[in-house]
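For reference, the structure is listed below as structure tokens.
With one protein chain held back, the other chains of the complex are shown just where they sit.
Showing chain A:
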Amino acid sequence: MTVATQQSGGGGSSGLYDVLELILDRGLVIDAFIRVSLVGIEILKIDIRIVVASVDTYLRFAEACNRLDLEAGPRKPAGLTELTGQLTESGARGKTKGALSGAAETISDAFQQSRDEGKERQGARPAARRREAER
């Protein structure tokens, strides 16, 4: 049952990314010790779904919806059930990407891209939780 569960101690590079903020940002702090200045880690916190606030994102979402409908067919919320069924059948616990079509991957890529662009553009638009950027 738990075989498919990713149990990483953080050894891999993707695992490291996920546990990075734990290693850097949590753990015991004792004031008698010096906390070495860690220039550059602020990038971790440069926040946060800025993508969500941008017109570009809206357009990407709109485009994604457009393509989504074309795939699933019009007036077909039933497509949801089919999709869910497929995903479950393939036993894709946490690996849902593998069950999606190439077109879906492209959409995902577009989202990822928009997120990346959002990060770069974070100075251009006010975002809800741009806490680190204020510094």
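Assorted remarks:
By our rule, a residue touches a chain if its C-beta (ideal position, glycine included) is under 8 Å from a C-beta of that chain, and two chains touch if they have at least 3 such contacts; residues count from 1.
Criterion: contacts and distances are computed from a predicted model.
Protein name for the hidden chain, per its UniProt entry and selected from "Gas vesicle protein", "Multiple sugar transport system permease protein", "Lipoprotein" or "ABC transporter": "Gas vesicle protein". Considering the complete assembly, chain A touches the hidden chain via residues 1-2, 4-11, 13, 15-30, 32-36, 38-42, 44-45, 47-52, 55, 57-66, 68-70, 72, 74-75, 77, 79-80, 83-84, 87-88, 92-94, 96-97, 100, 104, 107-108, 111, 115, 118-119, 128-132, 135.
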